[in-house]
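One structure, as structure tokens, below. Some questions next.
With one protein chain removed, the remaining protein chains of the complex are shown where they sit.
For subunit A:
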């Protein structure tokens, strides 16, 4: 068997630690990534939950945004949760001034679409391609996907809103599997990274 793939977690801000733990549990070698040169050493990348405005700003400041955009466009497998989903969108419906995404998935997203923290919730989510029942969906000030292009596969919806999508080697969820003990979505991503090697 091939050695485990090396998967980075973009460690500018957010719940990096939880993703590192989930990836390790799904048999990947996981490491935090903060600098452009560290991108050369990874087979795949997770963009964690956090504040998308902060992540976008820090990525710009430290020269990560452009190299990331290029690597993703060139086929680097990526998985984004919550703020990470926003960063993978081609377009944000209501961006803050100057907020730029990395792209990777042909979709338009709405930030904080499910509401503020008092509306944050947990619910089971049935995800296409994930066997053995619904995953535990933890939605925190979560975005949803407003619309998708023809190449994008919708993997899950919650109350009529798209909350999980895949386009080629890019995967994104509105919710946070890394905050649960259920690592099936991380395992799916690790499989995507293996297949891409």
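The rule is simple: a contact is a pair of C-beta atoms (placed from the backbone, for glycine too) under 8 Å apart; a residue touches a chain by one contact, two chains touch by 3 or more; residues count from 1.
The definition used in the following text is that contacts and distances are computed from a predicted model.
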Key: Among "Protocatechuate 3,4-dioxygenase subunit beta", "Sugar ABC transporter ATP-binding protein", "Fe-S cluster assembly ATPase SufC" or "Pyridoxal 5'-phosphate synthase subunit PdxS", the UniProt name of the subunit that does not appear here   = "Pyridoxal 5'-phosphate synthase subunit PdxS"
Touch with the omitted chain, as defined above, among A:27, A:106, A:122 or A:191 = A:122
Interface with the undisplayed chain - residues on subunit A = 11-18, 34, 49-51, 53-54, 57-58, 61-62, 82-83, 94, 96-97, 111-112, 116-126, 133-136, 138-141, 158-159, 176, 179-181
